[in-house]
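These notes are about the structure you will find just below.
A single protein chain has been omitted from the complex, and every remaining protein chain is retained in its original position.
So that you can tell them apart, the chains are marked A and B in the order they are listed, and the count of residues begins at 1 in each.
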Amino acid sequence: MAENAVGLFARPELALSAAEELVDAGFTATELMSPVPVEGVEEVLGRNKSAIKRFTFFGCIFGACFGFSLAAGTAVLYLHPTGGRPIITVPPFLIITYEMGILFGILATVIGFFISARLPAMSDRVYVPEASVDKFVVTVPCSNREEFDRAEGILRNADAEEIRAIGEVL
Amino acid sequence: MQAKVNPVGEPLQYADVNRDVIRSLTQTGRRYYIALATAFGLTIVCFFFPWFYQLYYGLGAAGMNHPGVWGTYLANFIFWIGLSHSGTLLSCVLHLTNSTWRKAMYRSAEAMTLFSLMVAATFVMVHVGRPWFIHWALPYSNQMELWPNFRSPLLFDVMAIATYLTGSSIFIYMGSIPDFAAARDRTAGWRHHMYVLLSMGWRGTDKEWHRLGWAYTFLAVLIIPLAVSVHSIVSWDFAMSLVPALHQTIFAPYFVVGAIYSGTAGIVTVMFVLRKSMNFEQYITEVHFDNLGKLLLALSLMWTYINIVELFTGWYSGTSAEHEALKFKLFGYYALLYWEMILFCAVAPLLLISTRFRTSLVPMLILSIAINIGMYTERFLIVATSLSRQYLPDAWGLYVPSLVEISILVGSLAMFVTLFLVFVKIFPSVSMYEVKETMGAPGREFSEKGTEPWPKTQ
Partner (left out) sequence: MSLLDQWRQSWEKYSKPGYYDEFDYAWTMSIDLDKCTGCEACMTACQAENNLPNVGEDEFAQGREIKWIRIERYWVGEYPNIKLGFIPMMCQHCDAAPCETVCPVSATYHNQDGLNTQIYNRCIGTRACAVYCPYEVRYFNFTTHHWDAPLEQQLNPDVTVREKGVMEKCTFCIQRIRQAKDRAKDDGRRRVRDGEVQPACVQTCPSQALVFGDRKDPDSQVSQMIAMEKSRAYRVLEALNTSPSVVYLKKVDDDAS
């Protein structure tokens, strides 16, 4: 049966050292849930550099192109001479370009965040409510009893306050 | 400064933070309902009824005339957008500089931004002569094949404010996701369902925190130039005209500095009220008022400098039209308002030099309200005095606001308060996870200055 070994810790450094030991022992799908971001977790659990900055960059570029073509394109589509200015007036259109660039950069960043963080969660995932209050929680998905016992042993050695088994999630 | 303590006298724990903030969401006393009903009632009576009358009768219900075609509606619009500047802008700048004192108050400051923007947007509809056609200012394809005029400063305004509104809402929502998750775990009933939806299944895993941190930083980096550009663009509604007192290049920095100035004063007011009414004395402390006071002092000096520059260059130019406009501003019909503005915005904030003043809360509240009154007067004077004295003396005139306009101003304040009151019961108004970050690890002594670094694992 597949179960998750879940260890609750009172202090972040304890949880971090437990996670490190688990990764060293071969449990690569270890996750660390916490009420605040924990420093040093990226080195231990190996999260890659975010893909979000690519979203932001391309969003800004797309937005800028969209803004300028919106302004210049509609000016050419419906010719409307005003004030002796040219039809394609560059200084005002640059402002539209700038604003649309930022708008689409913001929207792309949000979309990038949701995609790369795999949110919203469409199915149940392993979770303990204490993780949003004051406990630092290490979760390890295990595919059989032997792995579960090994993981439980490591968590116990790392001074976990409490160890739970949450079933059949991953 | 003493360490934070909970009601039993022990050092504040993480769980206390959750308890206090979520209690502010779920426990509603009678005082709250009375405040909400009053604010909402005032909004209906003072804002919507006079506006409907104006829709029926025409803009003649306001006091505008020829040449004073712009009046308090535009001044209100600029005032509310100015007020919106501090929340998100300050939050972003302080986030990027890793400041710790921002942590407890930035959520409410960002909410202030959002609601000020919404109120400002309603003023666009009140100000315009035929609001039922206001959608023509938006770029959408239609059977007339007509598009708005993108060369117009007013249209830069539309684009910029739409972007700012979107950006601010997204920013405050993103920062609140972990808090929605915490609230989801401790509430029941309709609240629980609402927070389930809003938190999007947030669990607080390391991957989610990592992504949120980067997304938040990128948003902050994008929003700072956006906020600066928004109020510059609003200033260009005026500065791109040929009116002698308005056609000045100083207007963009003038408006941005003025906006941050009035917005910061607004934050001080809101912090005071929030602290008192929600019992957040542990989270919003004198440190916050001290730092906000220093910021206000810096902004006040900058604002004074820009005003002096404006007066000087107007006088130095030597043109009769500008001289006349300056003379009218300082000594004409509205002179009393001008000197009141100088008193409240340039002279009174010099009190902030004293640390004792900055850390005493009620004087800070009074000063912040005075600053906002002065800044509102500044916006009003920009509109009224410059339109009264333009190039052709035969067309000089005076503008006096009517009762409808004053009522709508009061109503807009009530609308803002209503929106804010609804906010404090839906969003956690103090950011729980950021406050916990300033508290250090659980079980440790609280550190006033900020976080102590957690020891690295072996």
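Just so it is clear, a contact is a pair of C-beta atoms (placed from the backbone, for glycine too) under 8 Å apart; a residue touches a chain by one contact, two chains touch by 3 or more.
Computed from a predicted model, the values in this text were never measured in an experiment.
Peer 1: Quick check: which displayed chains does the absent chain contact?
Peer 2: Result: the unshown chain touches A, B.
Peer 1: Touching the hidden chain in the complete assembly: which of A:A29, A:A51, A:V76 or A:I115 does that?
Peer 2: Reading the full complex, the residue touching the unseen chain is A:V76.
Peer 1: Of the listed residues B:A188, B:L242, B:L336 or B:V362, which contacts the missing chain in the full complex?
Peer 2: The one listed residue touching the chain not shown is B:L242.
Peer 1: Out of B:T72, B:Q390 or B:S407, point to the residue that touches the absent chain in the complete complex.
Peer 2: For the chain that is not drawn, the touching residue is B:Q390.
Peer 1: In the full complex, which bits of chain B touch the chain not displayed? Write them out.
Peer 2: Contacting residues on chain B, toward the hidden partner: 57-60, 63-70, 127-131, 133-134, 136-137, 146-149, 151-155, 158, 237, 240-243, 387, 390-395, 397-398.
Peer 1: Just checking the interface: what residues of chain A touch the absent partner chain?
Peer 2: Residues 75-76, 78-88, 90 of chain A touch the chain absent from view.
The criterion applied here is as follows: only the chains that are shown with their structure count from here on.
Peer 1: Note which residues of chain A are touching chain B in the complex, please.
Peer 2: Residues 10-13, 16-17, 20, 31-42, 44-45, 47, 50, 52-53, 56, 60, 67, 70-71, 74-75, 77-78, 80, 82-83, 85, 89, 92-93, 95-96, 98-100, 102-103, 105-107, 109-110, 112-114, 116-122, 125, 127, 129, 131-134.
Peer 1: Along chain B, where are the residues that touch chain A in the complex?
Peer 2: These residues of chain B touch chain A: 13-15, 18, 139, 145-153, 155-156, 159-160, 162-163, 166-167, 170, 174, 178, 181-182, 185-186, 200-215, 218-219, 222-223, 225-226, 229, 233, 432-433, 436-437, 441-443, 453-458.
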